[in-house]
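Left out: one protein chain. Kept in place: all the others.
Letters A and B name the chains as they come in the text, with residue numbers starting at 1 for each one.
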Amino acid sequence: MSERILEVSDLNIEFHDHSLPETVVYDFDLTLHEGEIVGIVGESGSGKSMSAMAIAGLLSRHEIRKRGQILYDGRNLLDCDRDTLRRYQGEDIAVIFQEPMTSLDPVRRIGWQVEESVRLHHPEIPAERRREMALRNLADCGLADPEKVYRQYPSQLSGGMRQRVMIAAAMMGNPRILIADEPTTALDVLVQEQIIELLRRINRERGTAILFISHDLSLVRRLCSRVLVMREGRIVEAGPVEDIFNHPAEDYTRALIRAIPRVFSEKRGGEAEGEGTAAAAAPVLDVEHLDVFYQESGQGIGELFRRKRAEPVVKDISFSLRRGECLALVGGSGCGKSTLARAVAGLTRSYTGTVSRPGVQPQIIFQDPYNSLNPMHTVRWILEEPLRLTGEKNARVREKRILSMLEKVRLSPELLGRYPSQLSGGQRQRVCIGSALMQQPELLIADEPVSALDVTIQAEILELLGELRREMALSVLFISHDLRTVYQLCDTILVMEKGEIVERGAVDEVYRRPRSKYTKALLRAAGISS
Amino acid sequence: MVIDMTGILNWKTESGKTNWYLVLGTGITGFVLSLIFIGLLHPPYDIEAMDTAHKFAGGSLRHLFGTDNFGRDVFSRVLAGGFTTMKIAAGTVAVGLLGGVLIGAVTGYFGGLTDELLMRINDTLFAFPSVLLALVIVSLFGSGTSHVIWALGIAFVPSFARMVRSEFLRYKNSDFIAGAKLQGAGALRIMTHHILPNAAPVLMSSVMIGFNNAVLAEAGLSYLGIGVQPPEPSLGSMLSEAQSYLVSAPLYAAGPGLMIIFMVLGFSLLAEGMSREQLSGAWF
Partner (left out) sequence: MRYAARKIIMLVVTVLAISFVVFLAFSVIPGDPALTILGGQTDPARVEALREQMGLNAPLPVRYVRWLRSFLAGDFGMSYRYSVPVSRLLGEKIPITLILTLESFLFMLLISIPLGIYSARHAGGRADRALVILNQIIMAVPPFFSGILITFFFGMLLHWFVPGGYVSWRVSLSGCVGYLVFPAIAIALPKSAMVVSILRRSLLKEARLDYVRTAYSRGSRTNYVLYRHMLRNAMGPVVTFLGMAAADMVAGSIIIEQVFGIPGLGRALLTAIANRDYPVVEAIIVLISVLVVASGAAVDLICRRLDPRISLD
């Protein structure tokens, strides 16, 4: 076995900024060998990022106490003073973060930022050589025009490009350890795949050991050789990835693995009523030749005189959705799927073509449950508002219907007096669903309803949607980038790329015999192969 | 309109520490208001009673801040002047708030050309010092209490409008507003029931800042002699008078000066305490 380069033992992290000290990581142990990729998996609040940041020496606020040992280069990093620690940071141990959008300084040019660690650690290297190094690293990280990127500012780059820049900057000092804290979570599926490939290549070509932190078990499986599973600050299970996947020892690990939606092997959730009835039922939504245009938000006086020559975001789309059917709309970010949803629901009027939706106004469930509930109102008010808006005057009737809805979305009536900030992510999304169903719509549009949630919560919400669909004979337009969740819930699928539909059909059919290149790439990125 | 004050008056910060800004601000403002109230009901001396035998008396238990050039009790006059200032500040903030909320809500929510034009005007006025604007208005229409209220109130509209507009802009495209639209809420209901409660914390905080600025502006105008006119007692004109007798009666200036400072300090602490973000040292 190759050399051990990092040994963490009995790491405990406590927060002291509240009145009671709060332990966020208990007895964390980790050994990292030269050139190895180790994953740390857990849900939010599991302490995975905290442990990684402690190793990177980035938890130095005085209200954070750390105990234990982080052994690197024969020293315990926890005992080192700031100056010694600084010698390792960026030079031996480099970090890339989750949010490439905010992790770069917005007012400095890319080149300046990429060169930063060399400037700090090797001031003797002349500027010209520093520039060469930066350009080589940028090119090496897959940026097509490094000269141009070198001069640009972060806001001029896409998310994927920024993450490549972050990696290029991290690799400037040829670090022995690269800590990657959820580096692909904020990125599009296909871009995510490219970044993973880049990390794999860096590991292979330069022998950099990688500590890969993620909430996504299937991603870890594809990249790492060993994995640590964390929950509520403790390591639940650790070992070689395949062993843990095939023979999980702990209940929690099993629950995590079960929460990954399975494709092909399992009976799907929504098919209670059989295909025949769905096909014969009346349409609840009929869309013909729909073009949706982007609404300019920043209008100036000058806008008045400028010719409006808007490009459609959604181009010539036709489909219909029948009662009881669940239709998936799949595509990468910016493909126009959310714009389409807003047009279908009637939130935007800048479209041409026809959208007919007989019956009650459809409702939307949004992606981010933190932004889709009014923070200044209680759960009761939020659930009551749709009834007041339909003109239900009788307070007792309203109360009765609220209680029955709570039961449907599996929430306790105790939560009625709470504000959204006092609820967990899963509870919030249940309140959103309840509020959306209050006016008894026939069509529910779910715009990435689970992608902001933890994996185990995702599974619960998907299950709830499946049940509600059956109970209330609901039609669902399910928008997602995740082909795995789609398989579990939906009957038919539309795949969108750059505003156009590139593939449509029954879910099983499309997954087994994809025709378009884009669908195939998406399936590959999701790790589904037929 | 549903506004929940519990969301605004946080006596503890998120990390469980006492919100000293709010505690002190409430204490000081409460103290000043009760002084003014006492002065209104039971003034220690008649504010008009002249006692030429006791001109420029020094501070004593009988006359806390001494007497002025006519032998009137400074402390009693300070309390009465405080009431005048508070009255004008309240009127000013009411005018500014009403105009600002109306303009800000409509322009922020509907946007478009009206918004563009109104905001251009608004921003120019906003940059224009409010004392100067008030000066112009007073010079056009004359001085006096009600003119000062209108002048300062109009001068305050732009800052309120700007603040309300930015809050409305912040929320109008959020998902929960889209949800409310889908459930059939009209523009008026969305503005009053869905967005305004969210703007309330910022609004309350800027009301306090408004009081703060109004007190300063009124005192300034009266100091210049174009605000409140005698015989109505006012802190600003007392200060201007006291300045002439700085050598013989330095205490005379201290009375109205301290009153202004306590008023402004109280309101600015309240404003600080109500604004949500309490920043502590991080990261260093």
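In the analysis below, a residue touches a chain if its C-beta (ideal position, glycine included) is under 8 Å from a C-beta of that chain, and two chains touch if they have at least 3 such contacts.
On a predicted model such as this, the values are computed, not experimentally measured, just so you know.
The residue from B:V106, B:L135, B:L152 or B:V228 that touches the chain not shown here is B:L135. Here the missing chain is touched by one residue of A:G42, A:G68 or A:G90, and it is A:G90.
Mapped onto chain A, contacts with the missing chain fall at residues 56, 58, 86-91, 94-95, 97, 99, 102-108, 116-117, 120-121, 153, 155-156, 166, 169. Although one chain is hidden here, its contacts on chain B can still be listed: residues 120, 123-124, 126-132, 135-136, 138-140, 216, 219-220, 223-226, 239-240, 242-243, 246-247, 250, 253, 257, 260-262, 264-265, 268-269, 272, 277, 279-284.
Rule of thumb we're sticking to: only the chains that are shown with their structure count from here on.
If you average the CA atoms of chain A and of chain B, the two centres end up 46 Å from each other.
By the touch criterion given at the top, residues 17-19, 61, 297, 299-301, 304, 342, 345-347, 361-364, 366, 368, 371-377, 381, 385-386, 389-390, 432, 435-436, 438-439 of chain A touch chain B in their complex. The part of chain B that touches chain A in the complex is made up of residues 2, 4, 7, 15-17, 111-113, 116, 120, 173-176, 178-185, 189, 193-194, 197-198, 200, 280, 282-284.
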